[in-house]
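For this depiction, one protein chain was excluded, whereas all remaining protein chains were kept in their positions.
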Amino acid sequence: MSIRFPLILINFKTYIESMGNRGLELARIAEEVSEETGVCIAVAPHTVDLFRVAPNVGIPVFAQHVDPDPPGAYTGAIAPESLKEAGVSGAIINHSERRMRLDLIEDAVKRCSSLGISTCVCANTPLAGRAVASFAPEMVAVEPPELIGSGIPVSKAKPEVVEGSVELVKRVNEGIRVLCGAGIASGEDVSAAVKLGTEGVLLASGIVKAKDRRGALLDLALALRDQGR
Amino acid sequence: MSIRFPLILINFKTYIESMGNRGLELARIAEEVSEETGVCIAVAPHTVDLFRVAPNVGIPVFAQHVDPDPPGAYTGAIAPESLKEAGVSGAIINHSERRMRLDLIEDAVKRCSSLGISTCVCANTPLAGRAVASFAPEMVAVEPPELIGSGIPVSKAKPEVVEGSVELVKRVNEGIRVLCGAGIASGEDVSAAVKLGTEGVLLASGIVKAKDRRGALLDLALALRDQGR
Amino acid sequence: MSIRFPLILINFKTYIESMGNRGLELARIAEEVSEETGVCIAVAPHTVDLFRVAPNVGIPVFAQHVDPDPPGAYTGAIAPESLKEAGVSGAIINHSERRMRLDLIEDAVKRCSSLGISTCVCANTPLAGRAVASFAPEMVAVEPPELIGSGIPVSKAKPEVVEGSVELVKRVNEGIRVLCGAGIASGEDVSAAVKLGTEGVLLASGIVKAKDRRGALLDLALALRDQGR
Partner (left out) sequence: MSIRFPLILINFKTYIESMGNRGLELARIAEEVSEETGVCIAVAPHTVDLFRVAPNVGIPVFAQHVDPDPPGAYTGAIAPESLKEAGVSGAIINHSERRMRLDLIEDAVKRCSSLGISTCVCANTPLAGRAVASFAPEMVAVEPPELIGSGIPVSKAKPEVVEGSVELVKRVNEGIRVLCGAGIASGEDVSAAVKLGTEGVLLASGIVKAKDRRGALLDLALALRDQGR
C-alpha cells in the first residue's frame, strides 16, 4: 500500500476502543475518510490485530513496533518479514512508550528498508530527531513525551520544537519527512503543524477515544487537504 | 479451545519455515495429527500471525510472549485482552529467548489467568521452575538453554533436571503441569520425558524444521498416546 | 564484616544527602548507633562510594545492585568479585527501582553466595517473596512498591503482606531471614514488623532524609533491641 504525504498516522496503542473488531472498524472509518478527502491516512493496530486489519483495508497499515532480529530462534520477536507477509506497509520505531537502544534502531530501520517496509522513527527532542535522521528512515516523528495524551497540541504549545526538528532533520537528509505528534486532536492543530514544516501527524487518543471518530478524523483530513492548497 | 494433557506445544519462533501461510499450514498439520491420535497439540505462531491461525484451526493457539500492561497507552505491547479477542488460548511467558523481569512474570500470569488465558512459564533450572510455580501458572516448562536447538534431548541428557523440576514444582503446587523442552525431536525423547513425570513437551525446530513435519509430529503424538496407556 | 539479626539495612539510594562524604558520615553514624545499642546496622552506599565507605567503617556494607556476569569483557557491570575486593559484605538484588530478570536473579544469588557475599533479594508481593526464596538468598525483603517513600509503614498498613511473606518464604526455606521495607520510619514501625515475624527492616528516606539522622536511627535500633528481649 503506497504512502503519500501529507500523512495522518493513527496509533491504536493497546486501547480497548481500538482492539479486535473495533480496531478493524476504526481502520475502515479511516479508509472511508481517506477516500472522501484524498488525504493519506494510515493506521497502526494492535500487533495481534495486524493480520485482522491489513488484508482488509485499502490504506497503509503500520506496526507499532518491530524488532531487528532476522527470522530464526527469536521467540516473541516481531520480525520485519512477518510484517511483510501480513501485508503491513510500515513500522513505528522507538515510540516513547517503547524506546529502543540506538543500535537496534539502526538495525531495525535497515532491515525494514531492505524489505520495502516504510519506517517512522519517533524522537522526543529535535536533537534526537536529528540523531535518528542519520539512519535515513522515511519519516521522523517528533513527540515531546510530556504532551502525549495531554490534549495540549505540540504544534501550538511548542512550535519551536516542531520547527527546530524539521530544520535539523532536513539538514541531515532533505528527503526525510517530518511528522509531529503529541496532543494533536483538531484540524486547527494539524494546520499549525503543517505551517511549521511537517508533512503529517502521528496521533492516538485524539481519534481512538473521540466520541465521534469519523467526525474527528474528517476534521483533521480536511484541514490537511486545505492546507495543501 | 480447551487444553488437555499430555500436551505437545510447538513454538514457531520466528523461523521463516513457520511464517505467514506456512505457519497456518503447519497449524493445520498439527490439527490433523491431533484429531488422528487424540493427543492435544497446541501451536504458538509468530505474534503477527496469531489472528491468521487462531480463528482457523480447532486446536489451542498460544502467544509466544505477553506483556502484563493493561489496555491503554502501551504502544507495541501484547495485551492479554488482545490475545483473548483473537481467539488465543494461552501464552508462553519468560521463554529463554525472551526472558522477563520477575515482577512482570507475576503480573503477566495473574492477568492472563483472570482472563481465562492459559499460561506456560519457562524456566532454565529446577530452582527457577520452583520459583515461577509460586505464581500458579497452568504449566511450567523447564528448558536448559544450552540444549535448545541442540538436537540433544533434555529428557535423555539431563534426566535429573527434568525429574528435579517436577518434584520441586509439585511441592509448591500439585496442580501445575510440568513440561520439558530443549532438544526434543523424536517419540523416544517424548517417552523419556513422560517417564520422568512431565505431562508434555515444548518444542520448536524439531518440528518446524523437520523435512517431514507431519511424520515427525505423528511420531511424537503416538509416543505420547502410547505412554499414557 | 559479619551480619547479625535482627538487622537494620539502610539503602542510601542516590540521594544527594547520602552522596560522597555525606554518605561516609551517615555510615559512621550508623556504626556508632550500632555500637551503642548492639543492634546490627548495615548500609548500602552509592555504588561509586562503596570503596569510600567499606574500608572505613566497622559495620557491614552492601551494594545496591550486583550483576551476575563473571569478571571479563562486561563494561559497566558490577561484578561480585569487585565488591569482594572493596570489602563489601552483601548485595541488594532486584530492588523495586532496579528490577531484574528472573534468571539473572538466580545467577546473581549463586555467584554472590559462592564468594561469601550475603544477598538480600527484594520482592513486591508475598508470592514473589516465595519465588525468590527458591534461590536460597540469605534474606528476602518484602516491599510493596506503592508504600516506598510514602511514610506509611508496611508493617501497619499491610500486616497481612508481611505475615504472609514470612510464612511463604519460611515454608520454602526455614533458614531465610525475612525483612520488610517501605514506609518504615519509627521504632514503632520496626516493633510492628518484628512482631509479624520479620528479622529486620530495609529502609531509605526515613533515615537518609531525617532531620536528626542519629536520633531517628537510635529510635529504630532501640525498638529492635527491646523487641528482642
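Every chain is named by a letter (A, B and C) in the order it is written, and numbering of its residues begins at 1.
Keep in mind that, in the parts below, a residue touches a chain if its C-beta (ideal position, glycine included) is under 8 Å from a C-beta of that chain, and two chains touch if they have at least 3 such contacts.
Given the structure is predicted, the values throughout are model-derived calculations rather than measurements.
Asks: Touched by the hidden chain, which of the shown chains?
Replies: Contacts of the omitted chain with visible chains: A, C.
Asks: Touching the left-out chain: which of C:7, C:27, C:190 or C:204?
Replies: C:204
Asks: Kindly state which of the options C:4, C:28 or C:46 is in contact with the chain not pictured.
Replies: Hidden-chain contact among the options goes to C:46.
Asks: For chain C, which positions touch the chain that isn't shown here?
Replies: Where chain C meets the chain not shown: residues 11, 13-16, 19-21, 46-52, 63-65, 69, 71-79, 81-83, 85-86, 88, 92, 95-98, 148-149, 204-205.
Asks: Can you name the residues of chain A that touch the chain not displayed here?
Replies: With respect to the unshown chain, the touching residues of chain A are 94, 96, 99-106, 123-125, 127-128, 130-132, 134-135, 168, 172.
Note that in this section only the chains that are shown with their structure count from here on.
Asks: Centroid from C-alpha atoms only, then distance chain A to chain B, rounded to Å. What do you get?
Replies: Here the centre of chain B sits 34 Å away from the centre of chain A.
Asks: What parts of chain B, by residue number, touch at least two of the other chains?
Replies: 96
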